[in-house]
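The complex appears here without one of its protein chains, the remainder shown in place.
In order of appearance the chains are A, B and C, and numbering begins at 1 in each one.
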Amino acid sequence: MSNGLRVSILGGGSAYTPGLIEGFIRLKDTVPLERLVLMDIDSRKLSIVGAMVKAMLEAEMPGTRVDLTQDRMEAIQDIDFILCQIRVGGLAARHLDESIATELGLVGQETTGPGGFSMALRTIPVMVEIARDIETHNPGAWLINYTNPTGLVAEAIHKACPVKVISICDEPMILQEALAGFVGVDPGSLFMDYFGLNHLGWARRVLLRGNDILPVLRQTMQESSDIDLDKVFGSTVMSDPKNQLELQNTLRIFLETGLLPSPYLQYYYFSDEMIRYRVSTGKTRAQEVIELEKAILADFEKVTAGRKKLEIKRGGKWHADMMIGMLSAIAQDSRSIYIVNVPNRGSMPELPYDKIVEVPAVVDASGAHPLAVGNMPASVRGLVQAVAAYEELTVKAALEGSQADALDALTCHPLVPSREVAKRLLDSYLRTHAEYLPQFAGRH
Amino acid sequence: MSNGLRVSILGGGSAYTPGLIEGFIRLKDTVPLERLVLMDIDSRKLSIVGAMVKAMLEAEMPGTRVDLTQDRMEAIQDIDFILCQIRVGGLAARHLDESIATELGLVGQETTGPGGFSMALRTIPVMVEIARDIETHNPGAWLINYTNPTGLVAEAIHKACPVKVISICDEPMILQEALAGFVGVDPGSLFMDYFGLNHLGWARRVLLRGNDILPVLRQTMQESSDIDLDKVFGSTVMSDPKNQLELQNTLRIFLETGLLPSPYLQYYYFSDEMIRYRVSTGKTRAQEVIELEKAILADFEKVTAGRKKLEIKRGGKWHADMMIGMLSAIAQDSRSIYIVNVPNRGSMPELPYDKIVEVPAVVDASGAHPLAVGNMPASVRGLVQAVAAYEELTVKAALEGSQADALDALTCHPLVPSREVAKRLLDSYLRTHAEYLPQFAGRH
Amino acid sequence: MSNGLRVSILGGGSAYTPGLIEGFIRLKDTVPLERLVLMDIDSRKLSIVGAMVKAMLEAEMPGTRVDLTQDRMEAIQDIDFILCQIRVGGLAARHLDESIATELGLVGQETTGPGGFSMALRTIPVMVEIARDIETHNPGAWLINYTNPTGLVAEAIHKACPVKVISICDEPMILQEALAGFVGVDPGSLFMDYFGLNHLGWARRVLLRGNDILPVLRQTMQESSDIDLDKVFGSTVMSDPKNQLELQNTLRIFLETGLLPSPYLQYYYFSDEMIRYRVSTGKTRAQEVIELEKAILADFEKVTAGRKKLEIKRGGKWHADMMIGMLSAIAQDSRSIYIVNVPNRGSMPELPYDKIVEVPAVVDASGAHPLAVGNMPASVRGLVQAVAAYEELTVKAALEGSQADALDALTCHPLVPSREVAKRLLDSYLRTHAEYLPQFAGRH
Partner (left out) sequence: MSNGLRVSILGGGSAYTPGLIEGFIRLKDTVPLERLVLMDIDSRKLSIVGAMVKAMLEAEMPGTRVDLTQDRMEAIQDIDFILCQIRVGGLAARHLDESIATELGLVGQETTGPGGFSMALRTIPVMVEIARDIETHNPGAWLINYTNPTGLVAEAIHKACPVKVISICDEPMILQEALAGFVGVDPGSLFMDYFGLNHLGWARRVLLRGNDILPVLRQTMQESSDIDLDKVFGSTVMSDPKNQLELQNTLRIFLETGLLPSPYLQYYYFSDEMIRYRVSTGKTRAQEVIELEKAILADFEKVTAGRKKLEIKRGGKWHADMMIGMLSAIAQDSRSIYIVNVPNRGSMPELPYDKIVEVPAVVDASGAHPLAVGNMPASVRGLVQAVAAYEELTVKAALEGSQADALDALTCHPLVPSREVAKRLLDSYLRTHAEYLPQFAGRH
């Protein structure tokens, strides 16, 4: 590895990129950046975000070389860390994923439920192609995968190719940072006894100096109604105005079960309410994000033109800190603990040995070593096992282009009420996204 | 064991009883009946059914002693086989189980979903009491349990008490008999490679002289539209007029997945349709059965009074044959294969070691020895594991009277859309059936 | 399948063959024999035994066609059941297997310990070749494998080739027959709750009409010293004079542990004594058997020449009855229970899913369906797991010709005291049997 890190970002035209760059700037003394390559197939976004990023780095880390490219190979060769946050089909495809589900009366969400299924079918072939390119052309490089749906993408990559990869999601980190802030300690001083699958996980205990803080937190939240939930649970990137519904739902699950859930659990515990809420907004979440993104990009243009000062949303900070912390753990072999998506190997004995699970792991220069988190409470075991089976079938369908497996996958998803509905969903997704689903072309 | 069998039936006033007695008459040469005790807390039904049964046995097995009683102990002591088909709260309670679920827009069914949950809470304490009475007062006797929900009841009994018990459901037998008839062979010549939980099982293969007949059957049914489905899949007791919807649904699952399902799978694969169907009838299934039962009891009275000839529905025949076959396998130590509900012990390695599973077992005088049926297809694994977790929590809640466990159980049931709905269900069931739920009295 | 069975015996020149034929004669009404092919590469033995067999069948089943051949293909094509009892390298190779071990101060035994390892290396390639020939040229035929070391050979065949195969050992059947005789019941009336690996198994319970007879048997044998052990435990084929040491050792294990062991367990429980005994005889067991075989073949010649009447040893009867019972269970799809060697599939959850285990199974026209025998007592679990790992490595070494795996296999065998000794054994076996070990030629 060179003196400073050589980092590329596939999907670098994302509105999240400047937040990530802020992180590199914040941590420039411990994790110096030698070269940054932003790659995106959307030339307009690449140009806006690229200009912004160049300005930021020139101001704060003047020696860093920045390249913008639409050529994937340029972002793979001579790079130490390839960050990947692509969105196959863009937000337009996400809108279709979500609206098709919503129209059938189901949860219409990017990663959880039918939307995530559709996204996986589109995304997995591209991600496997990228992984194979890295394996072939730069096998020493690390692929840092946070492309959604992260768990499914991770499982597909591990099945298809022996590339060096770590798959991460910032959700558990957001929770950890928020909790730490609420309690008034450094995030690193908390240990999250966390288990599950991506977007389907729980903290069973949160240890501070050896003691579980969850019982006291639960007691406190039961008694006080004026706590700013955002300060306890955090909130996801670009959630402005804050998603009070999500926070309330997370609170309800915590108070009732004593387990601190991923915010995505609301789609399982309160699916009926989430469907009603989405219908009430009259638009998909994708449409909201499209507007948000438009505004952010416009802001970026103003900032670059010197007409505004950059201000990154909180979620961005957490996201960046986790990402850069992880890079640093690998680059400096520091054996830090992160909650990541890794092959199971017994960490969760009630799931298959090769399943990708989301658990705390020791991260060092060789990758992620999962902790043995043990058996699950019966109250969540069945749900996790059901989604695990759904994921196994979805990955198989996405890799092999089998409609039968795809239908079985949707049928067994807990949020799909019947095989009839699964069929309508599948037909609709395959027809609508045909251009992104070459693996299904001419197959049944 | 005495020369002839001494048999009692708890819940002997059931309309099913005469069908069972027909079976004893049919098999009197191989399984002679020395004494029969019918026990029921409903004196009117006991009297009608008892008169009918006495008439039948006097005509065909004149030496058999018959006793009617409302005293459970009389049906336990000096008995070889205690058959148990009780219904705590009667059909009235079942109607409430089903209608409460239906009103919340859910599947309203006796054993599958919320209805089965409510039934389990009421039934388990009584069945455990019965099992303990047998253990105490006649430990050499066999409890033959087919009280619904059979799997949950079986799990509770095994946890609570070391009584000699076999838990059975006639569904797989009905399927086997129908298939055999359709193919034109003796039921005993088929081997069902069957796995799952009660009312949640599949035949993966059906072997005839070493060959799996399912692929050819599937092909045939795909091509011919005029097959009488009743002849292929059988139909359950008292299903007259035949439940064409159930048969069509079973066919659809079979054609699409290649697995031959329990008819109850329709409530998972087509839950939305099943809900719509039930709403369309304007009444619960319990109400239909109440009417049916009334008619049957009236018939019995006519038969006893000599004004009509007895005619037992087909379902009754199968039910009786399985029951008496099982008694005979135990009494004569014959090592016959029956699909029964037994502790897992590795038979299905993807479920907990002590879970009650429904699999083929060798039945002899020592009880049931399950076959190792191995891993499940991924397409059904998640569903079975989810329901297994629900069952574990339901049994715990029913035995310990814990509302928290009960709520967790309902929340994680695949047919309950949200925790909010689970709460409304639980509140409603606990309030409505309070007299039958002493274990929850004064607890939370 | 034709009217009568068409049966071939690979290794048909064995002295066991006439005993087997006696069995066919005894059961000719239920399992008629249409054609018999004896195949052997030893023309002298084939001719002596063949003459004997022809005489027997002419006298008792005159319509049966008998063919003698040295051509394996003739014994594979147009055959229903291919029985396989080959001995690669003959008794001469067995003598070397045993003497090499004995000279190093170890147990020198045909199947248990180093001798069995060496035999497996020689036998597995030939057996896999046979299995593939059947798979290619007569895929409908059943391979009935009882070639030693049976468990290892079975594991290799299942790994290498999808032929229809059942692997059996007569030991558990001998035990069952003897016990039944001692108790005075029909062997079929006992149910052996048996578990383990081939030549490493135990009956945990022996059920008679639902009750375990082992506690009473143990009590009886503890109190009486004049019981003829042969009558309780049986004795293996050609054990004349009866092996009193083996019987005494089996008794000791039974009395001390309450588990009824395979006689081969003596080599683990009393390895030091077994080594001393073997040294005291001044010859290998192979040499004893060579003499015995010589005498038997001479007898056969006398019988064929009409100078003597045939008399088959008891062991032969049991062996034949099990073999023919098994053939009959397959041919007539009778679902009888036999203790056979089958892929685990969860039957013994503490062993790998694909391991070959020796457990009771329901045998029908589709093969063997193992019962779920569950967890082992801790007192034998470690030994079984250790030998299972040894077997896994031995099969791998035999199939792939890897000396490293072979050395690892011997090192981890419980009867090999050190890696140094393992090396000396391996070098000696590879050098001595080089002509039979082509898979190791030029490899390390």
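Just so we're on the same page, contacts are C-beta pairs under 8 Å (C-beta built on N, C-alpha and C of every residue); 3 or more make two chains touch, one makes a residue touch a chain.
Model, not experiment: these values are computed from the prediction.
Novice: Can you list the shown chains that the hidden chain touches?
Specialist: Contacts of the unshown chain, counting the full complex: A, C.
Novice: Which of A:Phe81, A:Tyr146, A:Phe191 or A:Phe300 touches the chain that is not shown?
Specialist: A:Phe191
Novice: Tell me which of A:Leu27, A:Met221 or A:Val362 is the one touching the absent chain.
Specialist: Answering carefully, the residue with contact to the hidden chain is A:Val362.
Novice: Touching the left-out chain: which of A:Gly105, A:Gly374 or A:Pro438?
Specialist: Hidden-chain contact among the options goes to A:Gly374.
Novice: Where the complex has a chain not shown, which of A:Gly210, A:Gly282 or A:Gly442 is the residue touching it?
Specialist: Residue touching the chain left out of view: A:Gly210.
Novice: Taking the entire complex into account, which one of A:Arg65, A:Arg335 or A:Arg431 touches the absent chain?
Specialist: In the full complex, the listed residue that touches the missing chain is A:Arg335.
Novice: Which residue numbers on subunit C touch the omitted chain?
Specialist: Contacting residues on subunit C, toward the hidden partner: 252-253, 256-257, 269-273, 378-383, 385-390, 392-393, 396, 407-408, 411-412, 414, 417-421.
Novice: Determine and list the subunit A residues touching the chain excluded from the picture.
Specialist: Touch with the absent chain occurs at residues 189, 191, 193, 207, 209-212, 330, 333, 335, 337, 344-349, 353, 360, 362, 364-367, 369-375.
Heads up, the rule we're going with is that only the chains that are shown with their structure count from here on.
Novice: Rounded to a whole Å, what is the gap between the Cα centroids of subunit B and subunit C?
Specialist: The mean C-alpha positions of subunit B and subunit C differ by 44 Å.
Novice: Taking each chain's centre as its mean C-alpha position, how far apart are subunit A and subunit C in Å?
Specialist: 57
Novice: Going by the touch rule set out above, which residues of subunit C reach two or more other chains?
Specialist: Not one residue of subunit C touches more than one other chain, so the list is empty.
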